[in-house]
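Below, a portion of the complex is reproduced, with chain positions unchanged.
Naming follows writing order (A and B), and every chain is counted from residue 1.
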């Protein structure tokens, strides 16, 4: 494990350990800050497994989940996280929102702020929308995915899964395969994993690979077999159907042939951890035999870590407002 | 009252009285198990009427309502039931779910399970979907209606309504009239009422009557007038508009003429209890004068019993996990 993995949060006084008001992305976080959030999440993993007594530390606080883009899983995860912490959780669904009536994003943000939200969780189809809102409101803002920009809690839950299953993150060879170009999951994961000293390889057809991706500190592959050699972790991305319509890939079958994670292909990285952010297209980017592998698949564990990571973020970001000692 | 009505739950130690992990249907329940759930529900009827202090026995538990098929009433009823018991209730609406993204049902179930749900309430358009999920998750699963299979809480609330209004269920002559062929309400009611020793008559046009229905222990009628002679309870089913499109019935008017519950027809069963699961098509399967009959209609009471029955089911099914004495 690298030094950054070891720094215990207790040795760092107060909010110095996490001085950020918002969580708009992994970009801008120090390695020890990422590690601090993972350490905090560990506590909630245990709490969720042994639900003997509830810890309603967010009681009386209003959490607004403003989802301008549909996402059942992420919304459920943030809603469960907030409710377990005792927050009053309110969902704003964009499909029926004032947005449809032509209201500007900033007006919507000002409205949520005026209702005295204590934390706002935002998902939006535009990159940067979350940061724009964060600059306008008085409470912490949590990015639940914005356009092709970032999805920081996904990267945190992935990092936590890797750390728990592999013992550490630093030095691990992680392959991220799929639509690297459009994926905020890939982007946030690259930022988090390189910050935590993993060796990150990205793999995609050239049409779905960003130019200059190597400037992010990763190695780029178009040949999945080559990328898999010696990998410790294989993280598959979801193939968005709209990509095929966009002409980025010739067909799902073609994609599966070259970039699908099959048992034969996984055999090139013996014992590697298999990850997927869900929902999966079985038979396209991943085969069922791999997705359901009893030892190697960590896919349902990722979901579990998601709730814990979100509880940690909600807790940490509201500490200042709650007057927690050392944070106020 | 028949012997099965009398068996007090208190004489039966612990979970022996209800040894089932899930409630996927009435099928498989013993008569005393059904009666036990009705007895438990009685407690919640009183609690809901005299809400002086709240009983948050499900506090800290996460209840996920996963509704793959829309249903305002049943969802509201389960949501209110869970919240009154103090559970953290989270609704997953299929309309905006990963299902639309091609995720398999089992993957959705595994996701809800990984989020550490403590009880999952499922409504699904496919018969058997609920049982499939129940086999994959670690927590109790409650069927809120699956395809043309079962709708057990509807049968329980109907049985409770009959027991309260008629004093007992055994020996009562109950007519169920409407689309017997496609109705999960009819199916669950037939199973519950015959188990509790009621005399059940089913009545439908031959196109909407299952073959071999008499093997379920009921008497089949195509003539509604004949079916009504000597009935104690008349349970009307909702006519689904899609049935007419499917050519099962010639027209709503024709259906009303032969199978609508009119005052004249009700006069053939003097004093009989009138029931309907709702929402009603007034003027089609039931006339307003009957639906609103001050003494004979039990339709709004059914709704009230629904919340109580669902509270009972949520309470009973989570006792093991909550470590309630005699259940752990």
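Simple rule for what comes next: a residue touches a chain if its C-beta (ideal position, glycine included) is under 8 Å from a C-beta of that chain, and two chains touch if they have at least 3 such contacts.
Note that this is a predicted model, so its numbers are computed, not measured.
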Homo-oligomer size of the whole complex, from 2 visible chains: 3
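Please note the rule applied: only the chains that are shown with their structure count from here on.
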Chain centre separation (chain A, chain B; CA means) in Å: 40
Complex contacts: residues of chain B adjacent to chain A: 59-62, 64, 88, 90, 92-93, 96-98, 101-104, 107-108, 110-116, 118
Partner chain B, residues of chain A touching it in the complex: 48-49, 51, 53-54, 70, 72-73, 76-77, 79-80, 83-84, 93, 95, 241, 278-282, 300-304, 306-307
